[in-house]
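Pasting a structure below so you can have a look.
Every protein chain but one is kept in place in this view of the complex.
Labels run A, B, C, D, E, F and G following the written order; every chain starts at residue 1.
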Amino acid sequence: MSELVHPYHRFIRPTVTHSSFCPGCGDGTIAQSILRAIDGLDMDMDDFVFVSGIGCAAWIPSPLFNADVLHTTHGRPIAFAFGIKMGLTEKKVMVVSGDGDLVAIGGNHLIQNARRNIEMVVICSNNGIYGMTGGQAAPTTPMGVKTTTTPYGTFENVFEDISGLVIAAGASFVARWTTGHPRQLTASIKKAIQKKGFAFIEVISQCPVQFGRKMGVGNAVQMLEDYKNRSISIQEAKKLSKEELKGRIVVGELVDLDKPEMVEEVTRMRKKAMGGAEAAVDTGRS
Amino acid sequence: MSELVHPYHRFIRPTVTHSSFCPGCGDGTIAQSILRAIDGLDMDMDDFVFVSGIGCAAWIPSPLFNADVLHTTHGRPIAFAFGIKMGLTEKKVMVVSGDGDLVAIGGNHLIQNARRNIEMVVICSNNGIYGMTGGQAAPTTPMGVKTTTTPYGTFENVFEDISGLVIAAGASFVARWTTGHPRQLTASIKKAIQKKGFAFIEVISQCPVQFGRKMGVGNAVQMLEDYKNRSISIQEAKKLSKEELKGRIVVGELVDLDKPEMVEEVTRMRKKAMGGAEAAVDTGRS
Amino acid sequence: MATLRIYNELCKGAEECGICLYVCKEEVFQPSETMNQKGYRPPVIVNEDQCTQCENCMIFCPDLAIVVSEKKQKKGSQ
Amino acid sequence: MATLRIYNELCKGAEECGICLYVCKEEVFQPSETMNQKGYRPPVIVNEDQCTQCENCMIFCPDLAIVVSEKKQKKGSQ
Amino acid sequence: MGRTEILIGGVGGQGVVLSGILLGTAASLYDGKQAVQTQSYSSELRGGSARAEVIISEQRVTDPEVRKADILILMAEDAVGRYLPKIKPGGLLVIDSDLVKGVKPGEYEILSVPATSIADKEMNNIVVANLIILGALLKKTGLLSIASMEKAIEVSVPQKAKALNLKAFQRGLELT
Amino acid sequence: MGRTEILIGGVGGQGVVLSGILLGTAASLYDGKQAVQTQSYSSELRGGSARAEVIISEQRVTDPEVRKADILILMAEDAVGRYLPKIKPGGLLVIDSDLVKGVKPGEYEILSVPATSIADKEMNNIVVANLIILGALLKKTGLLSIASMEKAIEVSVPQKAKALNLKAFQRGLELT
Amino acid sequence: MDEKRVCTGRYFMMGNVACAEGAMAAGCEFAAGYPITPATEVANHLAEKLPQVGGAFFQMEDEISSIAAVIGASWAGKKAMTVTSGPGISLMLENIGFAIGVETPCVIVNVQRGAPSTGMPTIGIQGDMVQAKHGSHGDYEIIALCPSSPQEMFEHTVIAFNYAEKYRTPVFLLSDAFVGHMREEVVIPEADKIKTIYRKIPELGTDPLKLKGFLDENVAPMPIFGKGFKAHVTSSCHDEYGKRNLIDISALDKFVRKLSDKILKHKEEITLVERDYEGAEVVLVSYGGVSRAAAEAVLQARKKGIAAGTLRLITVWPFPGEEIEKMARKAKHVIVLENNLGQIYPYIKAEAAHFSEVSFLPPKLVGEIQDPEDILKKIEEISK
Partner (left out) sequence: MDEKRVCTGRYFMMGNVACAEGAMAAGCEFAAGYPITPATEVANHLAEKLPQVGGAFFQMEDEISSIAAVIGASWAGKKAMTVTSGPGISLMLENIGFAIGVETPCVIVNVQRGAPSTGMPTIGIQGDMVQAKHGSHGDYEIIALCPSSPQEMFEHTVIAFNYAEKYRTPVFLLSDAFVGHMREEVVIPEADKIKTIYRKIPELGTDPLKLKGFLDENVAPMPIFGKGFKAHVTSSCHDEYGKRNLIDISALDKFVRKLSDKILKHKEEITLVERDYEGAEVVLVSYGGVSRAAAEAVLQARKKGIAAGTLRLITVWPFPGEEIEKMARKAKHVIVLENNLGQIYPYIKAEAAHFSEVSFLPPKLVGEIQDPEDILKKIEEISK
């Protein structure tokens, strides 16, 4: 009897013996969802370059994925990814990182590249906390929550809708799911990979260790249950008032639109430049 | 016959003999609009601390305004202002800077503090260009424009609506005017000063030297004329489709809402802390 | 051919994770006492015949520790 | 009391700026040939009596180079 | 006893650092000794490597690094390769025998404590295996007084976990 | 003539730096000499201070700084206090007499050129005052050949401004 | 000093916690930072303690805004600090230069970690020593202190605040993961035994036009905000009144030199060292955690009859060159020990090489302070 083999183990770097996540961490589910999307599109890991920042979520591709992976500095993966994409325009560039990385320290690169609408997939594992550094408040931590840096409860307003922010910045594809929606997540990742433009996917993900247990929200299973209870599709959500949506997680594909994509614009610009260069400025050429 | 005296010269630092702006620059109009708002509220320059970054617009308060002024580093004025406000909660803190400063390099501080909804007035002189450094493209420069760094025309999508971005980030007061609307601008600045929350005002402003003339848009007067033609009030704009609004400048007070303000939240937190401190963590106290 | 396989050494334990137990509508898994080398206790398969091959367990498992044979494949091999 | 005053030394010139000329509906200003110390040519007041004290020129002037006497004050003093 | 160097190696979540703190606190605050405790761990919150070092001495501890461990406590298999070379010839090697299998006899005495299984079966919580080991260690070596260690547990462990930790420590004392 | 040091001071927008470039280009590319041109200006785009330095020499220019100007060109009142001390005793001081008033006689020869008013009245554009001054300077000193300067203007000035600049330069040559 | 701020007593305390307690005792009112290993405990502890005395710790969006907020708060009149590790310092450098340029008192705690780049976050190395002095662009002097124990984490933090306030300048506390995460006995004295210094500010009501708030070698009183001083505080080159100047090289020269001279003039007062090299032929020069291994080695060497000694730098910046020279004039051999590849070594050698043989003993493993036995071997070798 031949044993069953996990279909995605072939996408895992052979030297990796186990994921570096805590038990029950949602990041593992996100990892698998990405691999399933790639597999579902019949693509190869070599069609991709993965880029991540610093944090637990940043370890989703690094070193897990058996592909070209750039594990960068905290908050900057999208900026690195910009250079990679411009250098390897035919490859798919996917950024996978945490909410702190992408939306706190890295917030500017996120909005600027959403604006540019450069073709790139950005997957944000939003666990509402700084997992790796030990459970500090993030801009996504709900108000009033006690964290290691907010022993009296967080006192800052929170980014209620980082997907909305990315939409306002100009991204052409934006979706939000939770780790309780791995199938839908995979479907959206597939679309994101195929999108000519900046595609952002926010995944609400459980951090049972630094968020769930510490803050009395529960373990992985309880957190998944909570996501299930609070999720509402964007279609349904549109029928409700802001009040009624309080505490709910609006999931679904929030935006999918067509607009000029940056790599194509650069190509166009180059053609112009190579066609007829204008007179040189200030070279003092004789 | 006693000569007329300019009512706002008293707000100008006595050592300043003239503004440092080019002839016809909109920044001077913004400067006066601010001073008129302060005067209109019967406030004193000593009620304020002004903060600016680096750029032409950053020179609006520095050294022009006869008040406490912190002329900081490029892109960071809001972050400095955060500390000032937390240290001098009873003072009004006003940030005045350019679009490059606040929305390019400083984009993250802008959205994070809009999110926090910290009481602060931020006035962004949006001239669609990097004026001071010699006319490079900004994230606000319309697509296709030839600038010193884009000799074949800009090839990036632009932030069409930075006010919208700030709204998405969570600001409680947001308005947009052009330098063709100094009266309305002053009225909005007055409201902004009185707002308990993060108040952002975008002012579309002419840079005749690096934008107008270089790019064939014309001189100061022509640019003002153009603003006049393209402006449409938010009330009117709501009646039009996205298509119809193309090329138009939507002006008016875009958002004015009530939500928790950060300084107040901090005060509340402190009260809690002083009331009954929780057991110290890990001091190893015997 | 088996329907299910748990990679015990990859699993991080039914107590601390236990997601497969939660997402399996057919109660195919049960906690167990056996520890793996890392000190975690992977669940055991108790009702393999109840398995509908819905793949929930596999898809949710954060550690790629469960594999379910594909429905199609199963049908084909039957 | 005069209605208008231009601070010639503050003005950056009707050619390069000229905003007051543009915003004054009453055509109170005109370009002039006289240069100030900085090399700019401030406008001159030609139709002071046409001035409605709308304050446009003052409010728009980027260099705080024009002052208009306040309407109220004017009324009071009349 | 001049200077005793203790090295504890394990994985994140096992309370390796807490063991170090308890030894140091007991020695320094309640046992009239001097102690310095240092630590490091990899960034994985669970399952990553963790190490604590404690030096206990009658005089002020000048050099604060463990150079050769008088006592080496190993709580995970991973730690063996990493830290076994650090033991002093003739030193005491304490292992959690449930998790550490790959230790060959050598120039050291082995104290083998089935701490995890005891913690699991008797306390229903494997995280207090570390305290069982500390109990066994103190029983074996008399390094510190039991009262001092109990006081250290009192002040260092969160309120709701105190009883369990004390119990585990006392259980450890019964071993050997 | 070994080494001629030229310093030009004015305000932003007057073409101070362009004057420097023209002198350097003419000398270096067309007059068989060596030249180095340096510059600095404050950040205001209009009305701020601007300075250009040119050193022209038969041999390679080693030290690239103007230490004492053989020729000092002042195009704004602001520049007087700043740069007048830099003139070499016996040097030539060239001023735009429309804008520079506060120069007292001293150990230098003064060449006074009403460049701005000529540019204004005759060319209808005050920005070419700098070229009028260059013309006057070359006429006075013979520092460089006129043909070289004309070539330099050809290659350094944007297409649409060439004619005007050449005209202004030639007008300058007629002065003195 | 507010008694509530000082937790007098005897503790077995972590260095990072002791640092936070030192800040409390020194009168810190405002802290801002961004989480990073191995500095988090300082932030966590401040987050708990500061609000109890009316202050607060703010977690900012990054390190750039953290130091910016600290500088802003300092100009608002508050004693302020930030805490981070190498990657955070690298991000702060532009604004650290700003703090220098406009003479802002503030304390910057760097709990150094394995580097370069993300490196190895929980391992302490002394990798950012020269960064503190030269990391921001341009010439400037800065003050930096190097604690070697939790007790000193407390004490030096107090001194750091005092220096910051006295000299109107950012002061670095250059700790590392090793010392920051070290636990040892910490004795915190009574509140009235702790000396605290507050910045001088101009007399209230001074005519703003007469106010020389900058570029005084003797430290200009700080025209903090909110007092009617109408201070113009600019990152650009400015004169003693704060007036911007963007063209005169002489103004730039003055700007650069006065800022440096302000610190250099007071170097003697600022310099803290531990000298134990009376009659020594071989002198070990070190700082921070390494100095404890050095002390141990010298103890051993002396037992063997070798005339060895130590010079420990507590103040590493401004560089105490005079102390080095004084020592080198007496010693035959100088051995420099650092937990890095030799960052301060050239600075020491520059001052000592004319008078004695100078060598560097690198750590066997970067990240582990030298073994006293190895040091002893080196001493024996040299003194043969």
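Operating definition for what follows: contacts are C-beta pairs under 8 Å (C-beta built on N, C-alpha and C of every residue); 3 or more make two chains touch, one makes a residue touch a chain.
Predicted model only: the values in this text are computed from it and were never measured.
K.L.:
Name every displayed chain that the left-out chain is in contact with.
P.N.:
Hidden chain contacts in the full assembly come out as A, B, E, F, G.
K.L.:
For the chain not shown, which residue from G:100, G:173, G:197 or G:298 touches it across the whole complex?
P.N.:
Touches the omitted chain: G:100.
K.L.:
Just name the one of E:42, E:57 or E:97 that touches the chain not displayed here.
P.N.:
E:42
K.L.:
Applying the definition given at the start, please give the residues of chain B touching the unseen chain.
P.N.:
Residues of chain B in touch with the missing chain: 54, 71, 73-75, 104-105, 107, 130, 133-134, 136-137, 139, 148-152.
K.L.:
Residue-wise, where is chain E in contact with the chain that is not depicted?
P.N.:
Where chain E meets the chain not shown: residues 40-44, 48-49, 51, 82.
K.L.:
Taking the full complex into account, what residues of chain G touch the chain not shown?
P.N.:
64, 85-87, 89-91, 93-94, 97-98, 100-102, 112, 114-123, 125, 127-128, 130-131, 133-140, 234-237, 245-247, 249-253, 255-257, 259-260, 340-341, 343, 345-347, 349-350, 353-354, 363, 365-368
We take it that only the chains that are shown with their structure count from here on.
K.L.:
So if I look at the partners of chain C and the partners of chain D, which chains show up in both lists?
P.N.:
Touching chain C and chain D alike: no chains returned.
K.L.:
Select, from all pairs of chains, the pair with the highest number of C-beta pairs in contact.
P.N.:
That would be the chain pair B-G.
K.L.:
With chain centres taken as the means of their Cα atoms, state the distance from chain A to chain E in Å.
P.N.:
Each chain's C-alpha centroid was found; their separation is 41 Å.
K.L.:
Which whole number of Å gives the spacing of the CA centres of chain B and chain D?
P.N.:
27
K.L.:
Using the average of all C-alpha atoms in each chain as its centre, how far is it in Å between chain E and chain G?
P.N.:
Centres of chain E and chain G (C-alpha means) sit 35 Å apart.
K.L.:
Among all residues of chain B, which ones touch two or more of the remaining chains?
P.N.:
18, 21-23, 108, 112, 266, 269, 272-273, 278, 281, 284-286
K.L.:
What are the residues of chain G that contact at least two other chains?
P.N.:
Expected reply: 10-12, 37, 44, 48, 51, 61-62, 183.
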